[in-house]
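Complex shown without one protein chain; remaining protein chains in place.
Moving on, here comes chain A:
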Amino acid sequence: MDIEAYISSGIIESYVLGVASEEEVSILNCIRKNNSAVDQAIAEAEKMLEDLAEIQAVGMPMALKEKIWNRLQDENLVANDNQPELLPTTQTLSKDDSIQQQTSSAEEEPKQAVPIRSYNWAIAASILFVLSAGANLFFYQQQKESSEMLAAANNELHSKKAMLATLQDKWDLVENPAIKTISLKGIETKPDLHALVYWDQQSKAVFLSLEHMPAAPKGKQYQLWAMVDGQPVSAGVFPLDAKTQMASKMLDVAKAQAFAITLEDEGGKDAPTLTELCVMGSI
């Protein structure tokens, strides 16, 4: 099929206006899956109607906000707040408990296993010694396994906690009204890249999360720049040990009209290497 002709046939316009027939829609859905040009043309047309809706916005009566919220509550469509998301933690805790129980019974049993009442004490003692040594070895092994399990459980707890903290940090940023979020989009040759800058308008603190950027190659590091009256000012390098999606704290920025990221040698530079520009976004 000639894709150019298909795109210019007017089908995409019919589709986004909601007037294409069912058959046309199913053909289009099939083609867009396999053809990025069609997919992109649809996205562009949709974006245009989004822009139109934005510009043609009409102020909603103030009272409606509460009215709708009340209706959602009445219809039980609202999540219970304060549901603590502690699932991983409780699981790990209960594992810890059982491990502790095992350990304590392991210490008690050898004591019980040494009765002194025997007329042939020498044989009994030797047998008991062998038994006790065997039991000790067995329980020692078991305890070792238990501690390994405990260590593994602790590790898991730590990584879950770190993950939760990352999400929590980002969530706090998103919810903080003083934070301005600036979306940094990939430049022409790297359209897929995307990063977010969270800029606290009160404390001037800047946080960066690399939403969709490849890991920096060895010896390189991403560096954030604030454009201040046309001059790039470094806002620090993105920590090498940080996970890309983590919102990492960068240097404070008092004033800026735009942000950009370049890929620099480890440690960063005083001035950006413009050929290594990855993403940028203005405020």
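Note that a residue touches a chain if its C-beta (ideal position, glycine included) is under 8 Å from a C-beta of that chain, and two chains touch if they have at least 3 such contacts; residues count from 1.
Keep in mind that, in the parts below, contacts and distances are computed from a predicted model.
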item: Candidate names "Formate hydrogenlyase", "3-oxoadipate CoA-transferase subunit B", "RNA polymerase sigma-70 factor (ECF subfamily)" or "Multiple sugar transport system substrate-binding protein"; UniProt protein name, chain not shown; value: "RNA polymerase sigma-70 factor (ECF subfamily)"
item: Listed residues A:2, A:54, A:188 or A:270, member touching the removed chain; value: A:54
item: Per the touch definition above, residue among A:65, A:158 or A:204 touching the missing chain; value: A:65
item: Residues from chain A at the interface with the omitted partner, ascending; value: 8-10, 13-14, 16-19, 21, 43, 45-61, 64-65, 67-69, 71-72, 75, 77-79, 81, 174-175, 177, 179-183, 194, 196, 201, 211, 281
